[in-house]
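One protein chain omitted, others in place.
Take a look at chain A:
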Amino acid sequence: MPIGVPIEFAGVTKRFGAVNAVNDLSFTVEPGRVTGFLGPNGAGKTTSLRMLLGLVRPTSGTATFGGVPYRQLPNPLTAVGAALEAASFHPGRTARNHLGVYAAAAGLDKARVDIVLGKVGLSEYADRRVGGYSLGMRQRLGLAGTLLGDPGVLVLDEPINGLDPEGIKWIRLFLRELAAEGRTVLVSSHLLSEVQQSVDDVVIIARGQLVHRGPLSSLDTEATPHVIVNSPTPEALAAALTAAGLSHAPARAGLLVAASDPAQIGHVAFAAGVEISVLHRQETGLEDSFLSLIAGGGER
């Protein structure tokens, strides 16, 4: 069973003319875990991954697999499997021949082609031209390509785009399985919700810069806590909160108070003799803290 190596970005920067696509990016991706590489469209995810894979030359910095740049790996397909967004196929070639070409280039056993086609559920369509494939089937073929050399590291750019709900469920299990086998799995997405159920760690970038990294649960504590409170006499409630030194703002369901403990708000209202109709902690959720991170961070 292949064991993954860490992926290391160290001060990676890429400028396309005047466009600062990636800016001084440094982070490490650990083996045995699924790491979500997140950021809005245009954040620089694809560019970062292409630099990691030796397809784009960084303006400065290095990205390596356990210290070895992709171009210096002795037989890269056996160490790293990568599927990039806008998966690239010749439309006139069958899936079997497509994989056969790259298996030959890496000197892999031809039997691997059928094995990986089976793993992604494409055996039935192996001899069809890829031009007739749906987006979901192309994504699966891209994944099959990553598995050809049974590599310890997987790098997947937006692999969930275009999959149907069944496909999404399938890929989640698939990613978890790969990490459980000890492989390094780096998977990019512009939606946290897409990968939330399968990732252990997150690396979040916005406008080419790192804005957050850590375990998925670290996103929880990032959120500023709020309490929602309402009253039949909102003016009196607002006055009581102001008197108690609590900042608040009108919200759809009442007042949004910058506090973490609903009991504290209840006490303020009780002491001021204000009747309360709603009182609860606002569920911010991971998605909200993700959105606030990518909205605020990475200013140039």
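Here are some notes:
Assume a residue touches a chain if its C-beta (ideal position, glycine included) is under 8 Å from a C-beta of that chain, and two chains touch if they have at least 3 such contacts; residues count from 1.
Just so it is clear, contacts and distances are computed from a predicted model.
Among the names given as "DMSO reductase anchor subunit", "Molybdopterin-dependent oxidoreductase", "Xanthine dehydrogenase family protein subunit M" or "ABC transporter permease", UniProt records the absent chain under the name "ABC transporter permease".
If you put the hidden chain back, the residue from A:6, A:100, A:162 or A:262 that touches it is A:100. In the complete complex, the hidden chain is touched by one of A:23, A:47, A:209 or A:289, namely A:47. Check A:55, A:251 or A:272 against the missing chain and you find that the one touching it is A:55. Touching the omitted chain from chain A are residues 46-47, 50, 53-57, 70-71, 73, 76-77, 82, 84, 86, 88-94, 97-98, 100-102, 104-107, 145.
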